[in-house]
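Below, a portion of the complex is reproduced, with chain positions unchanged.
First chain written, first letter: the chains are A, B, C and D, and each begins at residue 1.
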Amino acid sequence: GSAAAQAKIQIGCTATSDCASAMVAVDEGIFKKHGLDVEMTPIAINSNIPAAILSNSIQIGGPTSTVFLQAVDGGLDLVGIAGASVMNTTSNNAITAFVRNGITINEPKDFVGKKVGAPGLNAFLHVLFVKWLVEKGVDPKSVKFVEVTFPTMADIIKSGSVDAVLTAEPFVTRMTNAGLGSVGARYAVELARTDPIIFYAASREWAEKNAATVTKFRDAIAEAAVIVNSDREKASASIAKFTKQPLDLVKATPPNQSEPRLKPENLSWWIEVMLSQKMLQSKLDTSKLVLN
Amino acid sequence: MSLARTKPLLLPLAALLAFELWIRLAHLQSDSLAPPSAVLAALVAALADLTIPIATRDTLLAAFAGLAIGSIIGLGLGIAFGVSSMLDRLMEVTVEAIRPIPSIALLPIALIALGFGYRMEIVIVTFACVWPMLILSRTAVRGIEPRLMEVSRALRLTPVQRTIKIIIPAALPRIFVAFRLSAGIALIVAVTVEIAINPLGLGAGIMLAQQALRPDLMLAYLVWIGAIGYGLNLALIVVQHRLFGRAATAGAGS
Amino acid sequence: MSATAMIWRMASFAVAAGFVGLWQLIANLKLVSPVFLPGPDRAWTALVRGFASGDLASKLVGTLEHMAYGWLAASIAGIALGALIGSSRLMRTYIAPSLEFLRPLPVSAIIPVAIALFGLTEGMALFVIAFGAIWPIMLATIHGFAAVEPRLYEVARALQMSRPAVVFKIALPSALPDILAGMRLSLTVALILSVVCEVLAGLDGLGHWVLLSARAFRSADLFAGVILLGAMGYVTSVAMSLAERRLLAWQSMR
Amino acid sequence: MILLARLDDAKAARQQKPLISFNGATLRLGGKTIIENLDLTVRPGEFLCIVGASGCGKTTALRLAAGLYRPTGGAVTFDGQAMLEPRREVAIVFQDYGKALLPWRTAAGNISLALEASRIPARERPGRIAELLRKVGLPAHAEKYPAEMSGGMQQRLQIARCLAQEPTTLLMDEPFGALDAMTRQGLQDEVLSLTAATNTTVIFVTHDLDEAIYLGDRVVGLLPHPGRIGIELDVNLSRPRDQLATREHPEFLRLRRQLFDFIKATEH
């Protein structure tokens, strides 16, 4: 209804470039233009987003595909309402397994017996890497995974506590420049997927009650996505503003590609991968995952 | 400033100097460490642009509210358990099984039930503050000179009178230690909740600074939190001296 | 254990069982969404399943180790530092203020710094847990030293006892009730910090189990972990009570 | 006048039913029998003194009478009812005076505690406190904390607090142990006149035989291991008593000798 449309909408995202479309839409007044009053809330850990949505602390959030699917699998009634970012050549290029000095990785088998730090177990990069290992015929159980958050990666690689970290730009460049090691594998490039990384989700109840708002939101995001993908200056400025990262640092890395459309079938690859990694307990029905 | 007042500063100053030298000389590059001089600069900047003062207000609001509620509950239960060994024994299993549950493990549930904001943070700080208050005030009550409890029995003091006139004053020095401890815990838990989930206050500031790869700012927050805690404790000690005054000093001999 | 103590313990378990029943009732009536609050039945099933797969047992051992080592380190350091500060004016002026500054620092915020200094190692975990768990013990020791009956210090002076003798024969035994209460609190803090460490630094243990369960929205698994944490807390606290009862036998005579 | 009244009282009391009575009271503590099968009755208005060697069980017997211990065998009754908890009309002066005072309250505050317990209105308290402090010879020390007072002063302060309770029964455990002879005699007479005026029942534990005879209507000597009655003497000395005359009375000297022999016999 119109009353709900005037209420302020809180959008919760982590400090990455994935939600750049929403950031730009706020900064450029696109939401306002569509009659939406939007505020962005920074959320530290992506897996908190579903709970934040459910408690109505935020109405729309940007969970990763894995977080979203696990939440739905766990019984949370969430739906995707618009796309945010998808993998593409650029983003896949930015994802690497970075190995410390003294370790050489020539082929996937070389990861056997190594200690690998992932920014979140069962999270996006980890799932991708395991998928890659499986495709290359390496038993993921033969690799020891530990959790290492992005900001501590450089220190941990330097201390030698782990042999490799699953990471992304700008950390790859920073660690390479600091002489801490080298890129061991570009597994995302080899997988060459174009599935969604993060998309906008809401609770089904809220989305159905505020159908008109959702439509306006989609329109605004679609408009902003164009800017993200075409105008790096503007996109970087908005990202830096939201994440409080230094502008130079943000500019150094191209933002992930924005893709405002989200179709149910976009999620089927993730479901399959996660099922094979025993991360889901039930076979999810894709048609119910996305609001049409 | 007299020499006596500068003495406490010697150790930290020496440590900071050593740290600065180490980082500068080793050309340490880290996303988690920064030389003290850079930290100081970041602190001054963040104080000036009011981000730290505002974050401090938010954190302290939640911490104090939780501390107040938690202390009252904990004190009440601690006294009850200290006085009545029956109650203490009956509740032992329940209390000892709930007490060690880390609130951080329950954060996702608290988030869903209460959402972001002060309410959730206050509830969790309360949960954390109840236990030290309970345990230490129970010990304090048990440690009261038994002859004093007998005096209160002989005078047929009502349970309320007994609590107000004998138990609390006798146990007060120890209860105050518990309260100081709880105050520290309240601050820590509030910040931890903010780091883990709640997007407000100093903890969120730390998290944001860390993710923004600003170790100087992150450490500036850390130093600031230390300063707040230090000030808080100092204030409580002043209150303690005010409260107990001559009775305490007369009792403690020289 | 005597028969009466046994009966009391049974009664205490019965009370706890009552609370579990209440929990089941709340779950059955769906007062809270079952997605977040599984009943004890579902939590129990998850617990059994976790142990059957062997996962949970190894996590339990991981947390136990973190807690035990961290707590031991904190106890030794806490009592030693507390005794030093409690008995030496020099220490009080030079060291105590720095410690008061460190005390309010949240462990959650220390972890990145600790990782930068120690790497992602068990040593880091030990340091972090001990750092957080030391305060209740240290504070209790300092207070215990201050609260010694002044007449006893005079006895020590009259006997010309050496400073170590005064510490070990007068001050420590007199402060023992306080110290044990502090150690009891620290035990819980150590458990909580083990979990925090496991959550924030990704070390193996129940904290990590709980984290992954929470992330995967498997509330039954999460509660299975929480139940284990509670059980661990209870068992360690019973051990602590036994130690207390032995060490403080004289107190019950009063 | 008072003298006659008191004597008549004493006579009448013989026929009266007892106020406090130990009926085969037994107490075990820490696996040892401290008091065994104690039979003793105290009549209303009577002044009973208990003497005995150190460690024979005097304090324990008094604590039984106070309701601070419950007998493990037999019974202790007060006014016909089992004494299971202390009662407000029964005041107790503890032997370890240093421990029985609230260290965080001044002398006046410590006395005030008893007044507060009996819900005396705040405005009446200062007058009562001043009066009581005067009675025990501490008028100038109202604002001192116990730690600032000498042993004897603390002892007198505790007595003042007990009097503030306006008890009908007073249980005193070596209340004058830390006092010099003069102060002691003054307080003995103070207690005597006070209890006579209000017809207060008293059980008075002392190790001073002269004191026991000087004060008491009756003196009971306890035997140790376990504590039980070894001797019971009626003191037929007229009241009011006089520090010089009474102590020189042949009956006084006779009783003294008798008690002395008893105590002497109990030691080894």
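Annotations
Heads up, the rule we're going with is that contacts are C-beta pairs under 8 Å (C-beta built on N, C-alpha and C of every residue); 3 or more make two chains touch, one makes a residue touch a chain.
Note that the structure is a prediction, hence the values are computed from the model and not measured.
Displayed chains are single representatives of each kind; full-complex composition is A x1, B x1, C x1, D x2.
Note that only the chains that are shown with their structure count from here on.
Computed from the mean C-alpha positions, the centre of chain C lies at a distance of 50 Å from the centre of chain D.
Per-chain CA centroids place chain A at a distance of 37 Å from chain C.
Each of residues 112, 115-116, 200, 214, 219 in chain C touches at least two other chains.
Contacts with at least two other chains are made by no residue of chain D. In the complex of the two chains, the chain C residues touching chain B come out as 8-9, 11-13, 15-16, 19, 32-33, 36-37, 93-98, 100-110, 112-113, 115-117, 132, 135-136, 139-140, 143, 146-147, 150-151, 153-154, 177-178, 181-182, 184-185, 187-188, 191-192, 195-196, 199-200, 207, 210, 214, 219, 222, 225-226, 229-234, 236-238, 251, 254. Note for the complex: chain A touches chain C at residues 47, 50, 67, 70-71, 73-76, 117, 120-123, 146-149, 151-152, 155-156, 159-162, 279, 281. The touching residues of chain B, counted against chain C in their complex, run 4, 7-12, 15, 30, 32-33, 89-94, 96-109, 112-113, 131-132, 135-136, 139, 142-143, 146, 173-174, 177, 180-181, 184, 187-189, 191-192, 195-196, 203, 206, 210, 218-219, 221-222, 225-230, 232-234, 251-254.
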